[in-house]
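Note that one protein chain is taken out, while the other chains of the complex remain in position.
Up next is subunit A:
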Amino acid sequence: MSKNPPSNYPKTNLNSKQKNQNKKNKQTSQNKKNNTSLGSFNESDEEFFDAKLEGIEIFKQNSSSPYFSDSDSYSESEESQTNMYNENNLENKLKNKLELLDGETKSRIEENVKFKITPKSKEIFSGFLMLTNYRILFVPYQFSTFFQKYQQLIIITLGSIQQIVKFGGSKKSRGEFSYGIEIITKEFRDYKFYLSKKDNKRKAMCHQIMKNTFVQIKKCFAILHKKNKKLCIDPGWEIYYPFFEFKRQGLFENAKWTISDANEKWKICPTYPRELPLPSTITLKDIQAISKFRSKGRLPVLSYYYRKNLTTITRSSQPKVGLTRSRCIEDEKLLKEIAATTENDKLSILDCRPKKNALANMGRHGGFEILSNYGNCTLDFLGIENIHAMRDSLSKLKTLVNQSVVEEKKWLSGLEDTMWLFHIQKILEGSIKIVKYITIGAISVLVHCSDGWDRTAQACSLSQLIIDPYFRTVEGFEVLIEKEWLGYGHKFHQRVGHLNKHARDTQRSPVFLQFIDCVYQILRQFPTAFEFNEDFLIFILKHLFSLQFGTFLYNSNRERLENQINIKTFSLWTYINENKKIFLNSNYEKTEEILIPSISIRALVFWENYYLKAFTPFQKNSNKKKIGVSITNFSKEELSDLIEEKNSNKIKLFQQIQELQSQIEQLEKKQKSKEKIQLTKKKQK
């Protein structure tokens, strides 16, 4: 495995593109090999990328690393016999990990930090914390034993940090493990690091982490990441063009629909894209009037055109009906026109909220369509709870997960109490309802909730995923996210809480995570119908928080464009499309079928591979199976390397055995000779 440690590479020449590209390929392949050495790396995806981007600044101290040579414990562990044949690989692995990403700078290294693998485990690992402007990395001194136990290094991307809590005062607290910092993350595991009380480094450290984490958005890592690069738009940003997508759906075959450019300068609705697909009979004046009637100006626009039935999914925000029961003739006209595009001249309005909430919104100048004003429409409520309920549910789930790792007593009823699966059930139920309307019922659908960017996005995108096989491919799924989530203005910045110091901000909510969980549920029930695998979903979620890519920055397309995010940062899709291989479902079989999943609680599962990934590390050689990820979870290159490794192990083992045998023989000889001597002595006696 140690054929080509990264430090052997010549330094990259930033100016010559060709060389860079060559190097890119080389390094990716090399790094892939390096990954395999541990055979169990969860974070391996990161390295692919590390290597892929040009101009890697190699962590030079590697060869003469102070951390390795200085720490005695490390060298001791190297001598330990049990892991002799794994040691080299691990070392490489670590070196790889310590490589900095492009634009990443070290800011602080904290020695002698202690860490427990699980909160109640007795084993304590001491190591050093490395803080960069992108992540916190914990490197145990005895990493070989650490790897055996945990199978992965601890890497916390700064973007995923929600809060930093100091525990234990230096004077009050007693005992060895009562003083340190706890990093509370947006994902499912919180990390506790124990510090020694003597040196008062904690304050400075906390300060440094805070300083690195909560920066201004213009200084966030996604932007620094691309800073050394030629500023151009990378291909991932161009994956979605509304025109092409609607053409693919077949919208232009139907003369009843056009794409209006009324929102060209975001005058109608700042959270919508510039292109608004609308019935061709709607004029600019109408549009202006409707946008005033709908809350936040989010008027009904088309999101999916189902070619077979000529039915459509349109989405909007709630109408500003209010207690005065105000009406808008243009809005009524628009809905009528939308209904008129189908054969049976009907439209079903699906309000994602529970009816109670919708009624309550009436008091806040919102509400729902009053059917008497809308001729041939029907209204139905999908009963999906709001972002606050979802946030509560998630935090319950998080505490449950953390509890159950320690002691698993009431797992099932605890899971029931979190309501997480019930929320997922509701969302899936609603999406299936939409699907049934537009396919079997041949009735067009208008979906909205309060603002039309949370629940509406979930329901619309899921129903499209169920109907259209294109969205079940890697490219299609990217397009779907770009279209429904990024395009129609899901407020990622607020919901994820990027760079937000306030841990209890009520605008945070796991809406997108929930959507991905729903996708996972469908994937689990139809493991061959998707081109991507479970790793793909996990990877997207990881970089939802990581801030390595600009894709999920800011709240809307407008903000992203105005801040030139597509020039200043890399797109997540660029990376995914270049490393498509590891995200492909090895069992993919294309079907045109409409995949209606079972939504009984019996059929829904807790997504262990994601929620528990930081607790019970996923072992490549072991049992658990990710959907669509090739069973043994190796790529071909990885596998050949593993075979090599095993072969070398075999040789070593042979040698060891021979040594042992010779030792035993010697001992036997000695003993025999001794016995002889004794015998002769006896005889002599």
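As a working rule, a contact is a pair of C-beta atoms (placed from the backbone, for glycine too) under 8 Å apart; a residue touches a chain by one contact, two chains touch by 3 or more; residues count from 1.
Heads up, the rule we're going with is that contacts and distances are computed from a predicted model.
> Not counting the visible chains, the remaining one has a UniProt entry; which protein name from "Calcineurin-like EF-hand protein 2", "serine--tRNA ligase", "phosphatidylinositol-3,5-bisphosphate 3-phosphatase" or "Cell cycle control protein" does it give?
From the choices "Calcineurin-like EF-hand protein 2", "serine--tRNA ligase", "phosphatidylinositol-3,5-bisphosphate 3-phosphatase" or "Cell cycle control protein", the unshown chain carries the UniProt name "phosphatidylinositol-3,5-bisphosphate 3-phosphatase".
> Which of these, A:Phe128, A:Tyr191, A:Phe214 or A:Trp411, touches the one chain of the complex that we don't see?
A:Trp411
> May I ask which residue of A:Val165, A:Ile233, A:Ile657 or A:Leu679 touches the chain that does not appear here?
From the options A:Val165, A:Ile233, A:Ile657 or A:Leu679, the contact with the absent chain belongs to A:Ile657.
> Which of A:Lys198, A:Arg504, A:Arg602 or A:Lys682 touches the chain that is not shown?
A:Arg602
> Determine and list the subunit A residues touching the chain excluded from the picture.
Contacting residues on subunit A, toward the hidden partner: 404, 408, 410-413, 415-416, 421-422, 525-528, 586-587, 598, 600-603, 605-606, 608, 612, 616, 622-625, 630-632, 634, 636, 639-640, 642-643, 646-647, 649-650, 653-654, 656-657, 660-661, 663-664, 667-668, 671, 674.
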